[in-house]
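All protein chains but one are shown at their positions in the complex.
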Amino acid sequence: MGDRSSADGLLGHTGSRAGRATAPNASKLQVGILMRRPETGAFLGMIFVAVFFTVFGGWLFVSPQGIASWLNVAAILGIIAVPIGFLMIAGELDISIGAMVPAASMCIGVLSGYYGLPVAVGIFVTLAFGAVVGLINGLMVVRTAVPSLIVTMGTLFAVAGLMLFLSIVLTSTTSVSMTAPAWAKAIFGSTIGYGFQVMIFWWLGLTALFYFFLHLSPWGNWLFALGGDRVSARNAGIPVDRLTVGLFILSSMSAAFVGMCQTILYNSAQVSTGQSFIFNTIISVVIGGVLLTGGFGSVLGIFFGTITFAIVNQGIFYTDFDRNLSSLIIGVMLLIAVLMNNTFRQMALSYTGKRRSGGR
Amino acid sequence: MAAPPILSLVNVSKSFGPIDVLHEISLDIRAGEVLCLLGDNGAGKSTLIRILSGVHQPSAGSILFEGRPTTFENPRAAADRGIATVHQFGGTFPLMTIGRSFFVGMEPTKGWGPFKVFDRRKANEIAVKAVRDFGITRIVDGDRLVGGLSGGERQSLAIARAVHFGAKVLILDEPTAALGVKQAAHVLRIVNEAKRRGLAVVFITHQVMHAMAVGDHFAVLIRGTVAADFRKGEKTREEITDLMAGGEVMADLEARIEVD
Partner (left out) sequence: MKAKFLARAMLAAAALAISAVQSNAADIAVISGSAEDAFFNPIKRGVDDAATLIESHGGKVTYLTVPNYDNFGPDLARLIATAISQNVQGIAIPVWVPEAQMPALQEAAEKGIRIMLYNTRTSGPDDQIAINYFGTDEAVAGKAGGDYFAGSGAKKILCVIHVPGAVNLETRCDGVEEGATAGGAEIVRLPLPASIQSNMAATSEAIKAELLKDQTLDVVLTLNAQTSDAAAMAIEQAGAAGKVRLGTFDLSTSVLDRIKAGAQAMAIDQQPYLQSFLATTLLANNIDYGMELATNPILTGPAIIDASNIEAALNGVTSGVR
């Protein structure tokens, strides 16, 4: 019932979502249809901040090095943001990624840096560690009635504590250095051209994969159903528990992947708190138009939302604004982006019109 | 009627701890018939539905499905036997498109292996056709969000979905409660259509008018017991209304006497 009221508030009663080129006669691309896609708001928010920082940041902001600046940050964030977006569509949250990123970073650093094991072993163990933490998160969420925010808050501290303990016991320090072999650097942590990290390609590839999963494969349908109404989804025969656990494993592993790549790129790792990852991914997902109440969202939206966040976050350093105002400007720009997106989404979803007579 | 019941409750009771919610309920549900379950709030209708759809198991008594004693361990088990429950608000997903929500859990796909893709066009076509076959001609675009449909349209969509996937018993939980007169008439037409197609329909309501319009068989539930069980034409509308109201008064009286 909560679903219904929120949906009605959002949609109006005769809402029509004319989305992706649809019913027989709508195959020709229309600007109007494009405007009503759910990602349009996120896209316009991105354009807005890009124009803003081009105006105030000058040519340097749009130079290849400037573009690399925010694309690199977007890539790292985006790889985690989409799985977090999936969880939010499913009505869950995973904040343990805040500990997972530095923990994975330490994990490979200790194994392949301090102990000098082959980097492939370090990569494998690190990703497996991520999978195990995700499995624990997922199982605890589906087996207990504890909200995922609380469960993952528990694992957030547990993982951070475990990593600190192990790192002190094993290496008697909290920072390690590691030099990865050339092949690993080339694949996971190097820069090309004007400072574009290879992470960008991972990000684009994974985003395409995630797009397939959510919007093309049947599993995407399961995910939307799960977020819309868990009980109905279960009754419809969807393995909701397995799906939920799978999503937690995905988010945890993506965080582990990012942490691992950072160690390979920066040749060092330290026990630290990655709190900023928690907020930054959630902000990106929300800018991208995913509903905090679940059941609605799109991969392209999250993609644009992540870029928007990265532009705002890094663009500030290309401007001449007083650096002490950075946080203020970031906050204001993000609010504007979210508001633009919300307005557009409402326009898109409450659209009623000529399409009523479509498909005949 | 001559046809054997598809689903029967025999002396079914249900209690939660010390509280008896249902007491020795016996009911027969037949294909091609609409059983109207009448009763005021708190009469035990919801609990009865939950037993029929496998959410709860009876504390005593038995359920016969096609003549054989059966237990539905969970809603999935009941659904597998063809028992479909449609809740007040359609029980569907407001933020999903008509085509997608219609096929939740049974998505049509095209392509092969890991590249199987949800066949949106096919899903939309089937969903729209199924709903239109029930006389809802306003729905033409399978990409519309369910949340954008009217209450009656949502009910219709949910019923069409259940029928499409081979439901034998259709349990409708207060489908007309939140609807206006026109919308309610809409839903009642669809109930009749489902009956015509040979489904057994359990229609839960507290509106006698709506029940009279489609019902073949009536059961009045008061404080967890079947207070009356009769067929179409055996009682007038006034009698049924009196029965529901009178029963309520009687029960109140009894309760007071017991307290004293």
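As written, the chain order gives the labels A and B, with residue 1 at the start of each chain.
FYI, a residue touches a chain if its C-beta (ideal position, glycine included) is under 8 Å from a C-beta of that chain, and two chains touch if they have at least 3 such contacts.
It should be emphasised that the depicted structure is a prediction, and the values quoted were computed from it without experimental measurement.
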Practice problem: With touch as defined up top, name the shown chains that contact the chain not shown. | Solution: A
Self-check item: Sole residue of A:144, A:173 or A:343 that reaches the chain not shown, by the stated touch rule
Solution: A:173
Practice problem: From the listed residues A:143, A:242 or A:323, report the one that touches the chain absent from this view. | Solution: A:323
Self-check item: Among A:122, A:138 or A:274, residue touching the chain not depicted
Solution: A:274
Exercise. Since one chain isn't shown, list which residues of chain A touch it in the complete complex.
Key: 60, 63, 65-66, 68-70, 72-73, 76, 102, 160, 164, 168, 172-177, 191, 195, 197, 199, 262, 265-268, 270-277, 279-280, 313-314, 316-318, 323-324, 326-327, 330
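The working rule: only the chains that are shown with their structure count from here on.
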Practice problem: Under the touch definition given earlier, write down the residues of chain A that touch chain B in their complex. | Solution: 1, 3-4, 6-8, 10-20, 22-23, 216-218, 220-222, 224-225, 227-229, 232-238, 291, 295-296, 349, 355-360
Quiz item: Once bound in the complex, which stretches of chain B touch chain A?
Solution: 75-76, 79, 85, 89, 91-97, 100-101, 103-107, 109, 116-118, 120, 124, 128, 140-145, 147-148, 150
